[in-house]
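Just one protein chain is left out here, and the rest sit where they should.
We just call them A, B and C in the order they show up, numbering each chain from 1.
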Amino acid sequence: MIAPNSKSQPSRERQRAVSRYGMSIDLDRCTGCGACMVACAVENNVPPAHEGATARKGITWIRVFKVDNGEEGAARRSVFVPVLCQQCGEDTPCVHVCPQQAVEVDPATGIVGQMPERCLGCRYCMAACPYHARFFNWWDPQWPAGMEKTLNPDVAPRMRGVVEKCNFCHGRWHAAKERAAAAGKSEIEAGAYVPACVESCPTGAIRFGDLKDAASEPAVAAKDAHSFRLLEKLGTEPKIYYHSKRDWVRQVAAAPKPPNGKENARG
Amino acid sequence: MQRTRRDILLFMGGGAAGAMLTPAPWRLVTDAAIWSENWPGIPRPARGEITARYTNCALCPAGCAVRARCVAGQPVSLAGVAGNPLSQGAPCAFGLTGHQLPYHPQRLKQGTPEEAAAAVRGAMAKCGPGESVAVLDLAPGRASSWTYRRAMAAVANGVYLAPPRPLGGAAVNLAKARTVLSLGAPVLDGWGTPGNVHAARANFRLIQAEPWESRTAALADEWLPIRPGSEAALALALKDPKTAPSAAQATGLTEKQILDLANELTASGPALVLSADDLPEALALNQALGAWGQTLVARPEVPVPDAWKKAAPERVVASVPDSSIRVLFIDESVPGSHIPWSAVEKKLVRDNPVVVAFAWSLEGYGRHAQFTLPTAVYPELTSDIPPAIDSPAATFRISAPLVAPPARMTDPSAFIAKAAGMDAGNALQERADAIHKSGRGTLFTYADGKSTPLKDIKPDAFWKSLNEGACWVDDAAVGRASWPAFLSSPHDTQAEPQSTAFPLLVAFAEPRTASLTSPLMSKLYQDSDLRMAPNTAALHPDTARASGIAGAARAVLETQYGRCAIGVIPDESVPPGMLEVAAGPEVLDICGAFTRAKVVAA
Amino acid sequence: MLPWNYGFHWTAGTMIFMGAFYTVVVIVASTLVNAALRSRRALRTQQTERIRWAEDFHDLPARDRQCRHVLTGEFGYRECPHAFDCRQCETHAKLVASAAPDRISEPEEDIFGMAFPLDRVYHRGHTWVHSEPDGTVTVGLDDLGRRLLGEPDRVDLPQPGGRVSVNGTAWHAHKRNADVRILSPVDGEIVATGGPDAPWYLRIRPDRMDFRNLLGGHEIRPWVMREMERLQLALSAEGAAPTLADGGVPVQDIAAVYPQADWDAVCGEMFLEA
Partner (left out) sequence: MDREFITRGVKRCSGGKFLLWILPWVAMLIFGLYSAGLCLVKGLNQTNMDNRFAFGLWIFLDLTVIALGAGAFFTGFLLYILKMKELRAVINSAVVIGVVCYSGAMCALAVDVGQPLRFWFTFWYPNVHSMLTEVTFCITCYLTVLMIEYLPIVLKNRKLRDVPEFLVFQHELHKLIYVLAGVGTFLSFFHQGSLGGLYGVLRGRPFAFREGLAIWPSTFFLFILSAAAVGPSFVLLTTWLVEKISKKRLVRPEAMQMLGRISGLLLAVYVLLKTIDTLVWINRTSPGNGFPAAQYYAWHPFGTWILFTEIALLGMVPALILLTPKLRARTGWLVSAAAMACCGVALNRFVQTVQTLAVPTLSFDKFMTYTPSWQEVGTFLAVLAYGVLVYSFSFRYFQLFPDERELKLEVAQVEEEPALVGRY
């Protein structure tokens, strides 16, 4: 009922924030191998796909899309676009809609967090997210007998009926924080904390860092002329910067174009 | 004053009402909700001491170095090892899920080794002249491979079979290459060692000649969409421009394109030509481009004990006369390049041959063998990994077990050695000692990321560190030599002639292995559309219509070797006249490289 | 929701929102409680009968709520504001004062062959009150009422010693599917009970000899005429033949003549019960 004072509130958070973690993804390097998706699932105890799952019912905190330039034959070119929670920094669409504060922006890190244990499963946040980066547990998670031994102890598996999404591997952030504290440092130093997808990318296409640290790769990428963010015009200030030297690739940032009646069950 | 029951009730009621205004009851309900996170069926991850352990991935010939994050000794996630000279710390999607393979639902749990041994003994006894006992080794070059060869040398008419070595066993030196022409080779997607390829990528220009836009084509500097099956023609024209016109016809490229490409290859060398399965034309082109000694090099064999030298030669299946093998052992415990069962089957004797497969799942040859004996699977097994194709120097690394294999697993080499009446011994350590004796090369240890010359290391220390995650790299000392004969030997990898019966050419979209992947890989093809599920084919809607399966989700794939059910996906990006197939055991049984096929309604 | 809950912030938004919420809760709750308390009081003070009649009267069609002076033609149209209790009606008082006293011609009115003796006063619920010499009054059903019920299947009379109040329930009568309560014309204490066969149903010692709420003299004829119309209407509405059996003169047991009519509805209409 009381809408947030959209401008001021996040900005205040921003000032308080110790760091604003962000990512840069070089689309000219992504081979679409899927290592990031798998590493993410392993890290965050996302179960194997249920037999009934489809590309629209599955849980893929980070998902690599194959996008083409719409041309045919020789003129056709494709690019692989990894899409994960864009960690919007200004009136984050999913935060304000959640009826019970299960979604929050961590002022210390700028990371948009999701608390499955408080989630009602109303899926309003999913309707609110323009990046389709939120996923609903349509089934109870299931692992083949014995495989639960390989679960990551730092992340609790989620039950059926709640929403989840990328949180930049919060477990890893926590671990890094503890290591830093053990080493007597108040802050995590650059490189001490990277999400699983970043670590697993064989071509180093995904880079991670603190946007407040001008030297960090995302901060540098943010200034690059060939960098862009998805649906920037919405004004939600995403913290994921994509990069490509190819002009047509940078078009994926824009709003969708009307259909051209192509038939493709894969997309 | 005296209390009535009413007072007490009032007191209790008041108390209850009051309690409702305190956080306590509500806190309880909240917690109840959080407890419900672990309602039945939701597993609790085990806790324990967190350690890092190292090994080498045995899931493909690349054998990348692996750092395993272990909780109380149990690996919960895998990652690459930064600074590794071979794999550069880059993992792949399949490798990242390796630690889950031991718990694969389709894992083979028990077999009947005794019966198998008896059957083998019987068969070997009545093995007549002209008949043979053979071992088919999918991953040649390992210590166990040598054991097999010794064993086959020990038995009369023993034969040691292996898939044809890519480039006849020669190695590729990408670091030297300035221009790479790939005729459908998945250079950036499963070919060679990912880390090594990506590291070298910046220094060469990649030209991908391939009918459809594969992952490699998408990232190549230039993609030449050629007609399906015209790779050979293109290679030929590039070697000898006179054939350019016909090549232009075959490939659908313009003559100019071809000639320009030819010039580029010669002008901006050193160049390298790779093809999906070594096309003689491609090899010849390499020869013409003077790749030998530059981008194509002969890699010295990893040292072996002299005692091993008396071993059976390595032969390809095609070289064995048909219906001549009475006893066949197939070792697929370590995934390697796959040979269609149809090709193997016709080599077996007619009257009940004995086929013993060593596998960790029933998905491979086990489906056809009389006996399938369960083996350990990575990361349970202990095996060395032969040098990768893109490693010019000889290497030696061991995939040391991170998890103890379950009981009643069979060790293929021990079994085969026993059948041949010899003792396998600890081949792995013997070879390590042989390497150490050679005193060449350096040892890179993963835990500390240090490289140490071999001569500064004691034999047992060498052996110890190999088992704790290390790799030995030979000094790359490769003298320039003339074009080796084995690279000119004709291959049976010619594209089958265009036929009306089988109009479609099969191209493999995913790595060509029959071995199972972790259930988690389902994320890649079920929860997203990034890769195709095993035994699935993508084809152009027109092709589908022509084949009378328009709109169908399932169909039957048919080749001259047989038929199997597949899923079909209409995709306009696949050119008409070809099938983009994701390998699966069933498909691999009937499809080799350049197989022609057709799809019919299920 | 409460200050100690997770995520409770002392912000304007929260204050306004929760404030509005709690206000609503309080209003709704207090309304309920208020209603409960009022009804408790009403029950304690025996308001039930008054309320029942108030409800019935309220539910009567406007045409049946006409003031008695409309019947006599003194008004063109007037709805009774006092639920037929003229004792508290100034208008009535004025009109009575101004009216000329009745000239009693013959001892009883004969309307369509029904006897309405003028020695008694009538309630619009078809009961009469007759003052007895011993200072009590007898209460009975008037001729139309009697014919409506004919030979009642059952009559539930109150116990002597009980009390009745004006427009409260005097007794219950059952006829065929009809189950009607007969409205009491007077306040008072029941002395004795008669019945259908006795000349009267109740003998009552009234609190006051005040019958201003009852019809008498010249008012009776127009009233009965009007009642006959209503009966006609009720009968035809309940699917009886359009005219009375014998050219308009109601028979002793009207119910018997209309076996198919919904007698409950007819009686409800005539005895003013919703």
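The rule is simple: contacts are C-beta pairs under 8 Å (C-beta built on N, C-alpha and C of every residue); 3 or more make two chains touch, one makes a residue touch a chain.
If you're wondering where the values come from, they're calculated on a predicted model, not measured in any experiment.
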Problem - Identified contact with the non-displayed chain, of A:77, A:160 or A:179 - result: A:160
Problem - Residue touching the undisplayed chain, where the options are A:105, A:119, A:151 or A:166 - result: A:119
Completion exercise
Logged for chain A, residues touching the omitted partner chain are 1-4, 50, 52, 54, 56-58, 65, 67, 81, 83, 91, 93, 96-102, 118-124, 126-132, 134-140, 160-163, 230-236, 251-259, 267
Exercise for the section: Spell out the interface residues on chain C facing the chain that's missing from view. Expected result: 1, 5-7, 11, 13-14, 16-18, 21, 24-25, 27-28, 31-32, 34-36, 38-39, 42-43, 47-48, 51-52, 54-55, 59, 61-63, 177, 179, 229, 232-234, 236-237, 242-243, 248, 262, 264-265, 268-269, 273-274
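Everything below uses one rule, namely that only the chains that are shown with their structure count from here on.
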Practice task
Could you give the separation in Å between the centres of chain A and chain B, each centre being the mean of its C-alpha atoms?
Solution key: 31
Completion exercise
Distance between the CA centroids of chain A and chain C (whole Å) is 76
Completion exercise
Each of the following residues of chain B touches two or more other chains, namely none
Handout entry: Sequence positions of chain A contacting 2 or more other chains
Key = none
Handout entry: chain B-touching residues of chain A, taken from the complex the two chains share
Key = 28-35, 37-39, 41-43, 45-46, 48-49, 53-55, 57-60, 63-66, 68, 72-74, 76-80, 116-118, 140-153, 155-159, 196, 199-200, 202-204, 262-267
Handout entry: Contacting residues of chain B [partner chain A, same complex]
Key = 33-34, 36-39, 41-43, 45-48, 50, 71, 74-80, 90-93, 96-97, 99-100, 102-105, 188-189, 194-195, 198, 201, 213, 215-216, 218-219, 223, 225, 518-524, 526-531, 538, 541, 569-573, 575
